[in-house]
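Take this structure, written in structure tokens, and hold onto it; I'll ask about it next.
For this view, one protein chain was removed and the others were kept in their places.
As written, the chains take the letters A, B and C, and residue 1 is the first residue of each chain.
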Amino acid sequence: MNIHEYQAKEFFRNAGLDVPEGKACFSVDEATATAEQYGMPVMVKAQVLTGGRGKAGGVKFCDSMDKVKESAEAILGMDIKGHTVNKVLVTPAVDIEEEYYVGMLVDRASRRVLLMASSEGGVEIEQVAKDNPDAIIKQVIDPRYGLLDHEAMTVSMKLTADVKKARQLAASMQKLYTAFIEVDASLAEINPFIFTPDGIGKAIDAKVNIDDNAMFRHRDFEELRDLQEENPAEAAARKADLSFVKLDGNVGCLVNGAGLAMATMDLVQYYGGMPANFLDIGGSSNPDKVVSALEIILQDENVEVILFNIFGGITRCDDVAKGIIEATNRLDIKVPVVVRLTGTNEEEARVLLQGTDLVPAETMDEVVQKALELASN
Amino acid sequence: MNIHEYQAKEFFRNAGLDVPEGKACFSVDEATATAEQYGMPVMVKAQVLTGGRGKAGGVKFCDSMDKVKESAEAILGMDIKGHTVNKVLVTPAVDIEEEYYVGMLVDRASRRVLLMASSEGGVEIEQVAKDNPDAIIKQVIDPRYGLLDHEAMTVSMKLTADVKKARQLAASMQKLYTAFIEVDASLAEINPFIFTPDGIGKAIDAKVNIDDNAMFRHRDFEELRDLQEENPAEAAARKADLSFVKLDGNVGCLVNGAGLAMATMDLVQYYGGMPANFLDIGGSSNPDKVVSALEIILQDENVEVILFNIFGGITRCDDVAKGIIEATNRLDIKVPVVVRLTGTNEEEARVLLQGTDLVPAETMDEVVQKALELASN
Amino acid sequence: MAIFCTGETKVLVQGITGRDGGFHTKSMIDYGTKVVAGVTPGRGGQMFNETVPVFDNVADAVAETGAEASVIFVPPFAAAGAIFEAADAGIKLIVCITEGVPTNDMVKVMPFLEDRGVTLVGPNCPGFIVPGQAKLGILPGNIVAEGKVGLVSRSGTLTYEVVDALTKAGLGQTTCLGIGGDPVIGTSFMDAIKAFNADPETKALVLIGEIGGDAEERAAEYIKENMDIPVVAFIAGRTAPPGKRMGHAGAIVTGGTGTAAEKKAALEAAGIPVADRPVDVVPLLKELWKDA
Partner (left out) sequence: MAIFCTGETKVLVQGITGRDGGFHTKSMIDYGTKVVAGVTPGRGGQMFNETVPVFDNVADAVAETGAEASVIFVPPFAAAGAIFEAADAGIKLIVCITEGVPTNDMVKVMPFLEDRGVTLVGPNCPGFIVPGQAKLGILPGNIVAEGKVGLVSRSGTLTYEVVDALTKAGLGQTTCLGIGGDPVIGTSFMDAIKAFNADPETKALVLIGEIGGDAEERAAEYIKENMDIPVVAFIAGRTAPPGKRMGHAGAIVTGGTGTAAEKKAALEAAGIPVADRPVDVVPLLKELWKDA
């Protein structure tokens, strides 16, 4: 789960990081009132769950109340990469002398949390990784001991020769790690971590992704979820406990298993079509779940055909077929539905499908090809 | 640092343990008002930094407001092992079906935190260790992984065959460990951990000792210190950063090093005297510290003589002698002072002492013997 | 021969009395797996399926039955704890089927396993099957056949699809292994490939990858340097949009890396053909592997 800068900053504050105060404002009036309270200069920053806010004009330095009003008016309602800005963070502007990047993520190769830091602050780390990979200092963190003092200090002294600044950087890295573990993050970044001209280190931008698998430990984080930003179909899928991603094509796909679902999408494209979605309905034969999945897909007006691609494995295909039949009966489906079922009792399943409007298919290639034929009709 | 039951319970609550509500009350009126609020029955429990409160009559079950008033009146002001009770904990009484002991301490031998649990709840663990050592289940905790689920569960299932109770015990052990680490405890006990007749587990008594060395991480814990309970001399010593323990004899001892200080006390006894205190003044020659130490010792009216036993090692004895001379000059000392200084420049030190009232001695045995002679005069 | 275990390996099941655990344990037993014990706290002393003794904890199960491997079917919040328990009891092969385990729980468990030389498969995986010998996990036994092809996959049902195609084409398997799609897993793509490379019976290898991470790229490099047997691959997720998690927590293209195209290019550069469709794995392998 992605969260907003202002939410991430709250986590960082709780972990003891020096983060300038700030307030998420939902209107121009709220933004100007907040700016008034802080005094000039302030930053007005779009709060959207996507990068590139600066380039899109969503981050403004304001040295007058007129500028605050003008910036808030411009940014609220702005579209950034398909995200509508409905709140801005108003925060005191800080004099910046130096900028650093400090971030952590779960590293697949080492199976550890990896600290990455760079003196190229304010730049996306992926960009630094491409342009100047040597500028990124890395430190693998042993979960048994956490980020040790000397590890943090050694990384920091590679970033700056100023030992006072290095100590602040090192302490901030350790606090970031505390926050990372505390909130079950999969990614946590301070970008940039800055020093003011009088040598005070501060975290002036913040990014945190939460591990969805760990949400059961953080029921209160559900409040952090920005429902306004969520695609309604993806929100519905989440509530129905389905893995779903909206795409731009016309072939609705219901598949069991994420890998098979991706391979099915790829096969749709291979045969010249375009998938309307990624959707993993899991291994169950529960008709309620199939109903939810179908409802989500049918909300998409582009969908001209629906395909089921189920490799049941041990699951009994006749059970799954009954679930699909019941689900399709419960809904008023105007587009053709093609069903491929493989696994235990697949013959019995095909018999069950015979009495219905559902179009049977034997293989993965066949279900995709049939779907595409039906879509183009 | 020892803290009170009601303070320890607050730590336990913060770690998620199920602890009945309760309030420390400093007067009979406060106790009755609190009991009124909770409703009957309640427990009224003396809050003193010593064990054996129950045996001393400092813990009362009250099923009426009259009983509360009577108990609070009896307990407030009571003396328990030299501690005057100046507050009571009023807490709802809980129906108890089963009692367990759950505790943790730093184990010197394994160099780890050790979990100890026993089905003989409500009894002092030292007593159980003597009477029925097999009743204590132990689990060494690896600090890298904490108390693992299966470790806590295996201990718990040795205490009870009821898996629902075992799960509660195990979870409580893990929370206790969290609290232990969080507050830098050297000891943390729930005794007893009880189950109500409907199978709910609760911590109804709590004991926590904080590691004094870790207090720099917990500046706010200073508030927990019960200054009323502290011996004034020991409080003064703590403020002066001196290790001091009040004893009952007449020979004031100022020694550098804890081991040497104990050995000096033992030698006083060996030669038939009684030490007035344990005091480690450390290795410094700072007269301020010596002044503080002397002031503390001189408050004790039993003190008839003061001895310095300093093995300087690398420290220059003439520096230490100057410090002692300055300190004794600043104070009006009516008892004789014997000084033994060994180490670098010990001869020069003895020369310095010649012009003073301070009685020189060459060895540890000599300083003690001279002090005892002077005390009996 | 195969990788990880034989038909003689003594297997215990953690969470044997749960719905999924019970169902799949029966299926494992039916396949011929030597399931010697189950573990569910509070159920010690009971029998599962009238044949398998249930214990309160893994240590007791190991002491009583000599179990060497464990298959874990417990809820996500208990999965890391179950892995710790198995490893602490001396189990050297653990297959964790559980889906939805927090990544940081797995990060925490890893050094414990490394210190003890434990092989973990998963979590969030279908486990593996040694055709004709044993299965530790949930792969359907009816689609595999004994043979000489090793298969490793980051996916579940997509694995079945490819295995099914191989079997129907007469290409039996030494071991079919699904390592799972989470970011932090025990046996990595590379670990599996090395295990197959050390197995003299495995004469050809099928890799089923997907978007996210760089496991396929690193595998390509290793295979180029170290392996002589025929290897073919399939990569799922060519049409996945960047920045979206495709079901598996690990299946995500981030910062422009981890794409199917990159992986395909890396594999092909190492001489490993990449199939366009799952069914194309069979002809590609047959072309490369004339002895089959």
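As a working rule, a residue touches a chain if its C-beta (ideal position, glycine included) is under 8 Å from a C-beta of that chain, and two chains touch if they have at least 3 such contacts.
None of these values were measured; they are calculated from a predicted model.
Of the chains on view, those touched by the hidden chain across the whole complex are A, B.
Set against the missing chain, the residues B:N14, B:T342 or B:T356 yield one that touches it, B:T342.
Touch with the chain omitted from the figure is made, among B:V113, B:M157 or B:A375, by B:V113.
Residue-wise, the contact with the chain that is not shown comes from B:P275, picked out of B:G22, B:P192 or B:P275.
Although one chain is not drawn, the whole complex shows that of B:V59, B:L260 or B:V335 it is B:L260 that touches it. Where chain A meets the omitted chain, the residues involved are 144-145, 148-151, 153-154, 157, 163-164, 166-167. Residues 106, 108-109, 111-113, 124-126, 129, 142-144, 181, 184, 186, 211-214, 216-217, 243, 245, 247, 255-263, 265-270, 275, 278, 280, 311-314, 342-344, 363-365 of chain B touch the missing chain (whole complex, contact as defined above).
By definition in this document, only the chains that are shown with their structure count from here on.
Farthest from chain A in terms of Cα centroid separation is B.
Inter-chain spacing, taken between the CA centroids of chain A and chain C, is 27 Å. Distance from the chain B centre to the chain C centre is 55 Å, each centre being the mean of its Cα atoms.
Listed for chain B are residues 144-145, each touching two or more other chains.
In chain C, the positions touching at least two other chains are 108, 111.
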